[in-house]
Each structure stands twice: as C-alpha cells, then as structure tokens.
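What you see is the complex with one protein chain gone and the rest in place.
Moving on, here comes chain A:
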Amino acid sequence: MIEIEALTKTYGGRPVVDGVTARFARGTLTAIVGSSGSGKTTLLRMINRLVEPSAGRVLIDGKDVARIPEVSLRQGIGYVIQGYGLFPHWTAARNIGVVPTLLGWPRSRIKARTQELLHMLQLDPAEIGPRYPHQLSGGQAQRIGVARALAARPEVLLMDEPFGALDPLIRRQAQRDLTRIRRQLGTTVVLVTHDMNEALYLGDAIAVMRDGRFEQFGPPEDIVRAPATPFVADLVGETGRALRLLALKPVGTLLRAGQAQGDPVDAAASLSDALAEMIWTGRDRLPVVDGRGQGLGIVTRDDILAAGRQAPPA
C-alpha cells in the first residue's frame, strides 16, 4: 500500500504538487490523469525520490520512504518511463538484468529470471535476448522496459506514460499485457497518463490531477457517472458517457437465470460489447458462458440499458 500525506513540491515558490493526500491500495492500479504541467509526473517521481518533496511524506507499507536509502528504495521499486530509457550499449537481456545485477544476484539466477520475464512478455529469449535496443521494434522495446522494471520482483511499479510512444494497435496489446501481468503478480501499480481512455481501461482507481491537486479520486465508475468538477466532466466527455460506463463493467455483473438463443457472450466481456452484439444480431438477450464455455445464464438488453443510466439523484 502506498500512502501519500500532504505531499507538496514547490519550484521557486510555485507549488507543482500541492498538498496531495491519497492512499493507493495494495495490488491495485491507480491511474493519475492530467494534462502536461498538472504535476502528475512530479508526484510519481516523489514516490521513488527522484524528486524530494518540499513537504509531506510518502509511505510504502507504512514505511516513510525518506528514511530508506535512495538507492535501495529505487532498487525495490519498478520504474517504466516514456521512451523506456533502455541502455543502448547493452543487450535486451542485460537491460532486463540490471537491477538484479546491482543487487548482486548470482549470474545463473539473473539469467533464469531474464528468461522467465521474456517468456512472460511473450518474447523469445533466444531471439530477443541478445538484441541491442536499436534492433528492437517499439512494442518489443516497451516490453523489455516493463521486464526490466519487474526483474527484481518489486512490490510497487511506477509507470510514466509507458504506452505513449506506441501506435494504437500495439498500445492496446501492451495494455492487455499489463493487466494480465498485474493479475499474475499482484503488483501495486501507479501509472501516469494524459489519456482518460487508457486510465478508464486500466485503472482500479483514477486520480484526475490539475494544478498540483487531485480534482477527483475514485473508482472509474464514479469518475464517469459523477464527475466532481467541470474539468473532470470535460476529460470524460459529455457524450458517450453511458457507453463508457458500460465498457467498464463485465457481463458477469448482470447475470440472470434463463434461456437465450444464438452465439453466447463471455462473462468477462464488457457490457458495451454485449450491447453491440445485441444491436448487430437483433437480439434482446444473450446466453452467457464462462471462460471454458460453460453456460452461466443470460444477460438482457433492459438490464444493460439500466446499468448505463445516470444514477438517480440521491
């Protein structure tokens, strides 16, 4: 768990991060969204002390990071940046092994860990491992950057616009990979992005940042359904809010008992995908199956439409 307490950074008297307090739960991904200059990167860099706070503090699992020596703190936190910053004079394998090397792991263990990570990221160790960064595609370089950050099994992973340099198709794949790896490892992730769609897709929690403060901090559904300020509403977009909401929830949340005709939909698919399927095939209910194709029940059009409706005023 990461706790941020009244965290402030001023440059020349001007606050860039202005008294932010928040708590990022263990094993979750928190996406910090904001435009450039909002202070989101500075906030991130105060967690691994690449920037020292002017006031306030950061606790990781209850320990004040200011009391942990810089070097060992950073070796224990994964860090992925835009452009990846791979060491151009080292092979992909050596790049991945950098933190274990700094930690003094034996060579055989570093090699085994490197191979394991390359497999996990669906890269062939024999083919990709010996390549230099300039011989890698953008998507491969991005995955090497993630593998390098995960090499020493950090509990916390910080990511600064990790997908910013990828084209849309590869970006979606990389985002899926991140979700998969995160579920597998249970790592706590803090991710900085300027892209609200990315934040909604990846985040368990979303912090919208502006002028050094959190305008709103909460689960994606709250951000879409009840934007706290006009700025947040603007970022989410007035139109299509219902569809965004439906995109956040899986079909499994609206299961009913019953029978339906035609091709089934996976319980993990989003409600928006199920709705699109209904419109396309002219049905008002779909059979729902689990990952192994086992029938679970049905999902109905009316339920989906209700789930996308504005919350009734309290």
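Simple rule for what comes next: contacts are C-beta pairs under 8 Å (C-beta built on N, C-alpha and C of every residue); 3 or more make two chains touch, one makes a residue touch a chain; residues count from 1.
In this section, contacts and distances are computed from a predicted model.
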{"item": "Hidden subunit of the complex - UniProt protein name among \"Osmoprotectant transport system permease protein\", \"Hydrolase\", \"Beta-ketoacyl synthase, N-terminal domain\" or \"2-oxoacid:acceptor oxidoreductase family protein\"", "value": "\"Osmoprotectant transport system permease protein\""}
{"item": "Candidates A:A6, A:A25, A:V71 or A:A112 - the one touching the absent chain", "value": "A:V71"}
{"item": "Residue, one of A:A25, A:L102, A:I279 or A:A306, that touches the chain absent here", "value": "A:L102"}
{"item": "Residue in contact with the excluded chain [from A:I2, A:I32 or A:I81]", "value": "A:I81"}
{"item": "For chain A, residues in touch with the removed chain", "value": "48, 50, 70-76, 79, 81-89, 98-99, 102, 132-135, 148"}
